[in-house]
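Handing you this structure, nothing more for now.
Every protein chain of the complex appears in place save one, which is left out.
Think of it as A and B in the order they're written, each chain with its own count starting at 1.
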Amino acid sequence: MLAAILSLGCIGMIAAVALGFAAKKFAVEVDPRELAAMEVLPGANCGACGFPGCAGYAKALVAGTIDVNQCPPGGADVVAKLARILGVEAAAASPEFAVVLCQGDNRKAQLKYNYLGLEDCTAAQRIADGPKVCPGGCLGLGSCQRACPFDAIEMTAAGLAVINREKCTGCRKCVAVCPRQVIRMAPAEATVHVLCNSHDKGAVVRKYCQVGCIACQLCKKAAPDAYKIENMLATVVYEHHSEAAVAIAKCPTRCIRDFAEGYPDGSALLPADADKPHAA
Amino acid sequence: MTDLLVILVSAIFVNNFVLARFLGICPFLGVSKKVETALGMGMAVTFVMTVATVVTWFVQYFVLIPFGIEYLQTIAFILVIASLVQLVEMVIQKVSPVLYQSLGIFLPLITTNCAVLGLAVLNIQKDYTFLEGVVFSIGAALGFTLALVLFAGLRERLELCAIPQSFRGTAIALVTAGLLSLAFMGFAGLVKG
Partner (left out) sequence: MKLKTFAGGIHPPDNKQWSSHKAIEDCPLPTEFVVPLAQHIGAPSVACVEIGQYVAKGQVIGTAKGFVSVPVHAPTSGEVVAIEYRPHSWGPSLPAIVIKPDGEDLWSTDLQPSDPDNLSTDDMIEKVRLAGVVGMGGAAFPAHVKMSPPPEKQVRTLIINGVECEPYLTADYRMMLEEPERILQGVGLLQTVFGAERVVIGIEANKPDAIALFEKHCAKTAFEVVSLHVKYPQGAEKQLIAAVTGKQVPSGGLPMDIGAAVHNVSTAAAVTDAIVHGRPLIERICTVTGPAIREPKNLRIRIGTLLSHLVEVCGGLAEEPGKIILGGPMMGFTQLEFNVPATKGTSGLLLLRMQDVDPRPEGPCIRCARCVQVCPIKLLPTTIAAYARRNLSAEAAEYCAMDCIECGSCSYVCPAAIPLVQAIRYGKAAILAKKRKSP
């Protein structure tokens, strides 16, 4: 009995002393706040903060070179936690969702040519500016869907990308990968959007797309502050998004949609509820 | 001399710790996504295995047996292995933070790696002399590293293939591991026993 206790005890002591020395010799300075921050961050390594992965952001946070509200996927929750860890005041950045500003799927928009090649929007765009006649419309080959780390993008059967507002965290990876810049960021509360990205004249747009914006200005007449028409394309002024809904009925091509009422045709997603709190 | 060679070859190929004895499957599946990480893990485990075998050999023959406390073998061995793993962790964190990050949780898990404990115990069970024990541990460690690196190479190639949805990830990894193990069965008969 005694032998057992003593021998194990001795081995333990030797190990402890040796490790003690080693700990001093191989010490690595790690700020405990950095570890705490790493634990709180979502860990998706999406890069929306502009740093290589959550570890990079944690390091910069502790170094004091960046704000605590730079992690969109984390949401207000994470901002508060990070603020507590670092002992700073924090104002959450207002949440944003990505929106695909196009409704022109295969049934509604004309194709230039039959594309047989890599299922990638950037690759297709390189071939004579893409298979769609419309220069700004969604190509529907799914590059954004593959880039989204949160599985928030769905491709409809007719070849259109639709972003699920329940899952979108505003990380902007889809915006970066889209070769046509048809995906834009909008504040979470803004549910009304003009779903068109073409700057061509109305008569030209009418030829190649049934639901394109023809810059007829009827929306601006119905809600002057909520819309601006630039370069033959109408866009919602998001600061006045609450006034925009009245123009939906006035639009002759039905290119203005309210996501609270439903997603574009062909999507299986249920209508988004804009009042629901944004999930972290 | 031939005996030592036989022990070495047997430990690396014929009775490979991962593919024939099925020990150490946890890091085998967990750290084999990239060849560099697998190699790093292999080196860490090699260090732990060889030093652990030496130290546990001494512990067995100079502490446990003389004092008649062989029943404490498991605890004593784990104590030694745990300390060694702590040491390795500290060294890696200092020397290569990148490797430290990529190994993640699997580095401290070497403590509970059945291959390391298994090696230490087998060494005693087979009544090896000190030299035989060292050779056995080197062979076991090399075999472990070999299995990991081979598997990592296979998995890197698998990344480029169009795998059916239901097989993606762990499923195809396990199927591949089984096939690799089957391939190593070809070495059976190389060494008697």
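In the analysis below, a contact is a pair of C-beta atoms (placed from the backbone, for glycine too) under 8 Å apart; a residue touches a chain by one contact, two chains touch by 3 or more.
Please read these numbers as outputs of a predicted model, since none were measured by experiment.
Shown chains touched by the hidden one, complex as a whole: A, B. Between the chain not shown and the residues A:129, A:189, A:225 or A:239, the one that touches is A:129. Although one chain is not drawn, the whole complex shows that of A:117, A:224, A:252 or A:271 it is A:117 that touches it.
Panel shows chain A; residues 112-114, 116-120, 122-123, 126-129 of it touch the chain omitted from the view. By the touch definition given at the top, chain B reaches the unshown chain through residues 159-162.
Please note the rule applied: only the chains that are shown with their structure count from here on.
If you average the CA atoms of chain A and of chain B, the two centres end up 43 Å from each other. Per the touch definition, chain B reaches chain A in the complex via residues 59, 63-64, 67-69, 72, 75-76, 79-80, 83, 86-87, 90-91, 93-94, 97, 101. Note for the complex: chain A touches chain B at residues 3-4, 7-8, 11-12, 15, 18-19, 22-23, 26-28, 55.
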